[in-house]
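Here the complex is missing a single protein chain, while all its other protein chains stay put.
The block that comes next holds subunit A.
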Amino acid sequence: MPEISEVPELDSSKISDNASKAPPRPEFDPKIMRKTKPGLKRLFLTHSVLFSFLLGFPFLWKSVEIYRSPLPFREIDSLSTHLRSNTLLFPLHFHAIFIGFDSDADRLRYSILSEISKLTSQNLKCFNNYSLSVTVDSGSRCLRAPITSPHSCPYQCGSITAIDFDPVDDVAVDERLGSVFGRKIKEYSVVVVKGENERAVVGKYRHAWMVVGGGMEVEMAAMKVAEVLVKVFVNGGREEGSIRTEFMPVGADGNIVLSFNLLNADPRDWVYDWDFQKIDETLLAPMIGALGPVANISVESQVLYHTPKASFSYWNQKLESHVFSTKDLPFFVNSNEWHLDTSIAAGGRSKILQFVVYVPSAKECPLLLQLPNGEISKTNGFISPMWGGVMVWNPQSCLKNSENKTTARHAIPLQDLENMFEVFIGQFRQLFGFRSVNVYAGGSGIWNLVPSERGFTEWELDVLSRQHTCFNLHSCATTLASLSRLVQSLPRMIIMDEIGKQVKYSLEAAKLAQSNASIGGYGFSTTSSRQARSLAEDAFFHPSIMSVSYYSFEHCFAVYSPFFLPVSMHVVLAALRELKRYKQEKAKYLAWKAKANASS
């Protein structure tokens, strides 16, 4: 059939050739002209089919489209750029009090400020916005700088005197200062007093004091004050080279499970048991309460048997004990035999920190850890960042009770247990990046740190909160950013409504955390930043994203092409041919008409 429509074309070309050769005849030629108007029926028909096809295409496209919940890409971008450029601002208020000094408060303030700016030159991820006020209390005069402090300073001149600073009892001084400054006020104060015994102490609330000798320069004191403010109160007294701040041992959902394990290497020699319940109530509960805003912590314990260590130890004649060195530590944990297990009680993305008490068997008892410098470790334990801590506990007498065949279960003495848990709390602090010793050696001197019975002091908790908020927000922003990149790079991936909702809530929580941080609400900002992070992780690890359930373009093409390819060919060709024919026929008609007009 198609060749029929070609025939007029062929003919016309022939005709034109003929026409060029022979002179045109004046009469009506049916090959080049026609008398009737060409019909529009078929043209209309084929074109209506073509247009209905074209109109149908958007509907088809819509029907094969997959559901994608709209994600707020712009807000995600703005959050990450905001966090990257405008660093998170935590307002910090510093207060330096000089008692018994007689110098210009403004001058002192400027010297401290310049020292602080020198110390904070290295750019931190979360920079803190600080304000400083200085009070010089010389007994008779009270000088303040700046004179109008933005927030009410609770300190009344003359409420502390040099007599209050007992050189021996740090705790009493700490309590006294705590009552003067108020324990809940979020202001870091440093008191500088003149006295005989030089001493520098950081209390367990938010203040420190320094007793300086008479001959000490005021500038020197100012430098020390600046150092304690920046290095201790702001940075938490960490060394630069220690555990990096990115390693926060908190699960993505803000939970930590502390799993305590007592490992009896060989129960045939002896079996030790512990009364964990008591320890949990007396030692661990206060610490867990203190860390409440940072993480939800739950505690569990178990006793395991037949769990030898995986590394070797050798007999040291001089120490009369078995010794393992720091080189062996990576192989100490025996992952084949120590079935410490993840916890069923813990939710999906909780962080589990394992704390292990290792009771050596008779043939390797006593077991001691040798430090690289040849000394024997005092704690006899070590930590592994993000995993937990191990401690070796040697029984009192390493003698095997050979005549007693039926091995009894001994209980670890309570005193030993308490020492053990002090070590564990120290290890826990180290996992969070704090020091486990009560001394801070700065560039300008040594500061004693007053320990808290809760494991973490107020200012340390502040540091944790700040750092945690910052870490959570950055992690939330990076998670959301990678989610948005992923979603944009896979245009045919299904995105459930739930993911959209989670992203929305996560962004809201992140905003709330930022605004709380800027007004200094540590607890609230940490909680909402935790929420933001956990929601972002939930969205990213949503099961529907993980599955390869996207409906590929190839599949779509394979399903629809067998129909649309042949049909569209027919329809388009038919429409084109009809159009061509109509044009020819119309030309014929016009030619005839012109001729008729000319002849008439």
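Rule of thumb we're sticking to: a residue touches a chain if its C-beta (ideal position, glycine included) is under 8 Å from a C-beta of that chain, and two chains touch if they have at least 3 such contacts; residues count from 1.
Keep this in mind: contacts and distances are computed from a predicted model.
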Protein that the absent chain corresponds to, by UniProt name, given "Kynurenine--oxoglutarate transaminase 1", "GPI transamidase component PIG-T", "Serine/threonine-protein phosphatase with EF-hands" or "Galactosylgalactosylxylosylprotein 3-beta-glucuronosyltransferase": "GPI transamidase component PIG-T"
Among A:198, A:273, A:320 or A:497, the residue in touch with the chain that has been omitted: A:273
Return the single residue from A:327, A:409, A:485 or A:501 that touches the missing chain. A:409
Residue, one of A:77, A:106, A:219 or A:300, that touches the chain absent here: A:300
Which subunit A residues would touch the chain omitted from the figure, given the whole complex? 1, 3-4, 7, 10, 13-14, 17, 42, 45-46, 49, 267-268, 271, 273, 276-277, 280, 298-306, 339, 341, 343-345, 406-411, 558-559, 562-563, 565-567, 570-571, 574, 577-578
